[in-house]
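I'd like to ask some things about the structure below.
One chain of protein is taken out of this complex; the other chains stay put.
== chain A ==
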Amino acid sequence: MSALTLSNVTKTFGTTEVITGVDLDVEPGEFCVFVGPSGCGKSTLLRMIAGLEDVTSGDVKIDDRRVNDVAPAKREIAMVFQSYALYPHLTVRDNMGLALKQAGTSRADITAATDKASAMLGLDPLIDRRPSELSGGQRQRVAIGRAIVRRPKLFLFDEPLSNLDAALRVATRIEIARLHRELGATMIYVTHDQVEAMTLADKIVVLRAGRVEQVGPPMELYNDPANTFVAGFIGSPQMNFLKSGPLGLSSAQMGIRPEHLEISTEAGQIAGKISHVEKLGGETLVYVLTEDHGLLTVRLFGEHDYQVDAPVWLTPDAARAFHFDEHGQRLRPGESSAAGRATP
């Protein structure tokens, strides 16, 4: 049994195909994150699951029931939007209770449900206010409360943290993770921020231009990316991509994470000069301009002093390198003899 199944789902607006055949299985209780750059179709896919957008072809199943032609309100889902989308004319309590009221739940049950959700999210002091009297963070908590009250089979989040400032974003992120543990509900979460994806997900779905690039747990995507896109998207700062030719490799490209590049002022494999240094306290990021590979990032732990324009040498840790073919697909050791690690 699965909480959500997408089989070969596509979506076309006019003549442009926005989603090109997505297959996906989400287990009950799983936290699944759709991640990808802006405009890749994450929201469209989520809105198709919610029933707000028709499916051009393919099947959407929630709890093994085909819901292609079921109205959003009847799919037993709840959605939290980036813009909060609270009803401006209703109080916090009525915002949270509206769905139950529409479904014909008794007054006492509605009050019990809203009370419970508001206690869970610390909304009690705000319960009689209107949305215009709340801060951004409070509004988003009310929106989450509105979703909880419905006890849905599926929670859908569309970039719920994008409008919050950095500190609130972290706090709300932790709150959502806690809710997921407490409710044990299935959640689908859309974001363009790979940090949110890494920290929240049981399973990440990386999307590009309406296509699934890779599906897997966060660490699997980090340690075993299927192609250059996933490798570059997951992990911050971004992975460095080096041309294989100057390194004497037979693959087309080599990827190396910034922490796996060794920097030296005396000798190494790749010559370059420092173009910029960022000191973050706990770590230092050094940007090195090289002739063959362009700008490379090196991540060092602790504080380090480097002069801009000073010549340096970089050496990639061969054991930690990823190899890709000319189409950007990963070459795994043993899969192809062309992936030979001809490192000296």
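Just so it is clear, contacts are C-beta pairs under 8 Å (C-beta built on N, C-alpha and C of every residue); 3 or more make two chains touch, one makes a residue touch a chain; residues count from 1.
One rule holds in what follows: contacts and distances are computed from a predicted model.
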item: Complex member absent from the view - protein name from UniProt, among "Iron-containing redox enzyme family protein", "Carbohydrate ABC transporter permease", "succinate dehydrogenase" or "Quinol oxidase subunit 3"; value: "Carbohydrate ABC transporter permease"
item: Option from A:5, A:44 or A:82 whose C-beta touches the chain left out; value: A:82
item: Options A:47, A:93 or A:323, residue touching the unrepresented chain; value: A:47
item: Full-complex contact with the absent chain, from A:70, A:98 or A:271; value: A:98
item: Missing-chain contacts mapped onto chain A; value: 47, 50, 52, 71-73, 77-79, 81-89, 98-99, 102-103, 146
